[in-house]
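This report concerns only the one structure given below.
The chains shown are only part of the set, and none of them has been moved.
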Amino acid sequence: MKQFTSVYDVENIDELLKTALEIKANPFAQQEVGKNKTIGLIFFNPSLRTRLSSIKAAYNLSANVWVLNAGADSWTLEMADGAVMNGDTQEHITEAIKVMSAYCDVLGVRTFPKLVDRDEDYNEVMFNKVKGLSSVPVVSLESATLHPLQSFADLITIAEKSGYTPGEKSAKKVKVVMTWAPHPKRLPQAVPNSFAQWFSKVDWVDFTVVQPKGYELDAKFTDGATIEYDQEEALKDADFVYAKNWSSYENYGEVIPQDKDWQVTMEKMDLTNKGKFMHCLPVRRNVVVADEVLDSDTSIVIDEATNRIFSAQTVFHEILKNK
Amino acid sequence: MKQFTSVYDVENIDELLKTALEIKANPFAQQEVGKNKTIGLIFFNPSLRTRLSSIKAAYNLSANVWVLNAGADSWTLEMADGAVMNGDTQEHITEAIKVMSAYCDVLGVRTFPKLVDRDEDYNEVMFNKVKGLSSVPVVSLESATLHPLQSFADLITIAEKSGYTPGEKSAKKVKVVMTWAPHPKRLPQAVPNSFAQWFSKVDWVDFTVVQPKGYELDAKFTDGATIEYDQEEALKDADFVYAKNWSSYENYGEVIPQDKDWQVTMEKMDLTNKGKFMHCLPVRRNVVVADEVLDSDTSIVIDEATNRIFSAQTVFHEILKNK
């Protein structure tokens, strides 16, 4: 693996899943790969799971790891090419990334969208700038439009919970429904875009996206998925319900008033095929999902978060093993 | 050891002290116990000694360690059960702790009291919530009412300085006096509660607490100690003087005006049996204690701070050795 920025950096999803399950079963068996390697993690935005699971993944591999909170820990960064830097910014992103990538073997980077200019976000201007400047392979810790380490962890979780074994033909497809859910803030589309991008490519999954009108994701990510607008209809027979809020792609970054209650409740979970509840976290309790769901056995959100270790560890392993 | 939240998690204080002295004498000899283990440290409040000594303790054991400054490094946490999270809080403590404990083998947690509602603080509502949510053993890095890693380090220090050998009968008891001292701010009772809880259980120590009227600690911690109100009288023949400020337990969190000067000076130290001066640090110089004391050989505050490494290392060792 040369980098990990989307599902397109994965040669064979099923093979990668197999490797992840092997690594999870024996997490300290790959330390020769990590020895004397250093993983650098740069956060332009806050993080809990991604920060700690990536650190744990590095530790499992016996790799070294450093974390930089861009802004707080270092100098104020200038992003504009050609800028005459006689103002507040102290260092250009060009030098910052070239230097930081000189201090590690893999560079993980988190860059959130601004949700102002769709083209800027969807062209991944910031993330691609970092990627272009890095002298080492780059791993997305969530970019403006994608969060592939999360989607890969979700895939591991769904495989485990549904009993899917990589390489085997399953008798019946697993039904996975990603449902939009309410939220008080304007959120990026990165997690749902990425989930759709991965799960529309998994041949043992029957994948549905359901959202209110106006919340359709960019079609390039949902291509191959069933698109629904009736949440209750979509949830029928679901084996996995993946809840997530996102702001509008069409009216970019907007929150559209809509009268229907899309919160995931136990009543709605009862429509499913004893479906499991999933969410990438952090989750707004009693807004996105009711306590009764999160606090029941129906919820597998902690399993997902735990698998973030193994999605990161597998990716770091695949990148480092050829170095 | 299953957890370390108070002296009651210690089966045999003398045995634990013996282990600590052995570990200190040979600090890199237990690395098989720490290998491939990860210690997570969550700080809801600032820390210098606890942070760095716990990190050093992990390193001595060859364990991995991560630190999270809750709030600064991650999402804003919601503490209330049943909350409808449509406001400023981004993640519920429930998910935060479950997830963080999935990324480590031992979870160290610091939660200070609010000093507003005594029942809330003395029921350790916040700390117990974290403990109840963690899937791995929890170590107190100071809770609302206790600071057992500090007390254990103080025990190691007093044993070393008095020449006590675990398991041996000492001819004469060591006199330890904990004295209240002035301070400009309202401080928790965690350090003195914990010190009293430990030292009233050490059979080779004669333990006295002295404070102005109105500053009596919760009797459940000082049970077994001699309680005095005259500082000079109490200091007579003391082998160790442990100074600390705390706010009132009775008038909870209050600072009561009192005209007597309780600062520890060399004149007062001269009343003791060539007693050593102790303080958990940080200490307000020339308020709690005079420079002349801190800067003399009488002071063993740096020894105490150094022993924080070995109290933490011993506790991590005892918890991890059975995992």
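Brief remarks on what is shown
All chains are identified by letter, namely A and B, in their written order; residue positions are counted from 1 within each chain.
Everything that follows uses one rule, which is that contacts are C-beta pairs under 8 Å (C-beta built on N, C-alpha and C of every residue); 3 or more make two chains touch, one makes a residue touch a chain.
Not measured: the values here are computed from a predicted model.
All together, the complex described by this structure holds 3 copies of its single chain type, of which 2 are visible.
Note that in this section only the chains that are shown with their structure count from here on.
Separating the CA-averaged centres of chain A and chain B is a span of 40 Å. Residues 36, 38, 40, 64, 66, 68, 72-75, 78, 81-87, 90-92, 94-96, 98-100, 102-104 of chain B are the ones touching chain A in the complex. If you check the complex, the residues on chain A that touch chain B are 28, 46-49, 51-53, 55-56, 59-60, 69, 72, 184, 281-287, 291, 294-295, 301-302, 305-306, 309.
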